[in-house]
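Here is the structure we will look at.
With one protein chain removed, the remaining protein chains of the complex are shown where they sit.
Entry: subunit A
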Amino acid sequence: MPERVEAYWRANVALIRNLLLVWAAVSYGAAILFGKALAGVKFFALPLSFWFAQQGSIVVFVILIFYYAWRMNQIDAEYGFEE
């Protein structure tokens, strides 16, 4: 039982880590740290960094949470922890 819990937890933490990397890349990366650099790149009518700063990152955040809910349900089932 404890090994199964450990393995389940490792899978969960790995998933969280990967999703938070995306979370940080679109907000802190594209909109802030590379905000100046990506201002010259066009995304339709807007500078790419402006789009990420005011709209794009929010869209990505929504997708991340739904993906996590969906993927965690699968992981719950794989390890036999589904409700």
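Quick note on the criterion: a contact is a pair of C-beta atoms (placed from the backbone, for glycine too) under 8 Å apart; a residue touches a chain by one contact, two chains touch by 3 or more; residues count from 1.
Keep in mind that, in the parts below, contacts and distances are computed from a predicted model.
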The chain that is not shown, which UniProt protein name from "3-methyl-2-oxobutanoate dehydrogenase subunit VorB", "Quinone-modifying oxidoreductase subunit QmoC", "Extracellular solute-binding protein" or "Sodium symporter protein" does it carry? "Sodium symporter protein"
Even though one chain is hidden, which residues of subunit A still touch it in the full complex? 2, 5, 8-9, 12-13, 16, 19-20, 23, 27-28, 31-33, 35-36, 39, 43-47, 49-51, 53-55, 57-59, 61-62, 64-66, 68-69, 72-73, 76, 81-83
